[in-house]
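Before any comments, here is the structure.
Omission of a single protein chain aside, the complex is shown with its protein chains in their original locations.
Let's look at subunit A:
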């Protein structure tokens, strides 16, 4: 079953049409990466899922229940981490989690236990300072802890990794990955390598709708560029090779850069042997021969172009 479904969402801010017709669904136990340019409406979409802002039209369902604008009961299924989590600076992490627990209606004894577990999980145990002295990374971790407090079925994180250094990013991604074992995770980001690292589903938000959606590996298959990179032993062999390659009917482009020839071609699978035969018959020594993997970046650029 789909844990989240959005149907024909439209959102205008005054005369600005941010979302025109957004449709998507997220199935249980997936890690869904929502990508899109600045201002494409990622945060807006997330806030609508939480009932914090009202769609101009359209409806959203969480666990089959319709999201109501204002106080929505569907939020009991959700843990949310905003892009810049703001806390009460005069509290300690423990006090803040206690407040969240009491609001969610977690039992008192349970709150204590969960708080200890979560602070350990995000590496904030033993930090007894007030939150106002926290770094952004620490706030982000505390944000994750509060989002996980009610053991949500759906975890929504808005640009969790944007403010973090590579080490912090890896830690947070590992946390999300682990959370993905129990919950469904939706997270937005600009950092495409983060998406490639942990997501299994992606959606690309562009022009007010989800222009591309599906399993990451399938999407990468579909956008597979037929490209090769061949590196010759010496620089003078590269142009020779390029000239020979260009003569082959299925090769559309062969560009030389130093010792490397960048090749674009059609139907690699059927024609690969011809290339190998050419290399052998012309006796061109090869240092490296690589079929280029499509990157999410190529896909993204392609979609938003």
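Following the convention adopted for this analysis, a residue touches a chain if its C-beta (ideal position, glycine included) is under 8 Å from a C-beta of that chain, and two chains touch if they have at least 3 such contacts; residues count from 1.
In this section, contacts and distances are computed from a predicted model.
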* Tell me the UniProt name of the left-out chain, picking from "Electron transfer flavoprotein subunit beta", "Acyl-CoA dehydrogenase", "Deferrochelatase" or "ABC transporter permease". => "ABC transporter permease"
* **Residue among A:104, A:207 or A:229 that touches the chain left out of view** => A:104
* Asked: Where the complex has a chain not shown, which of A:115, A:150 or A:232 is the residue touching it?
  -> A:150
* Structure fact -> Touching the hidden chain, out of A:50, A:160, A:192 or A:261, is A:50
* Structure fact -> Note that subunit A touches the absent chain at residues 47, 50, 52-54, 69-71, 73, 75-76, 78, 80-82, 84-88, 90-91, 99-100, 102-105, 143, 146, 149-150
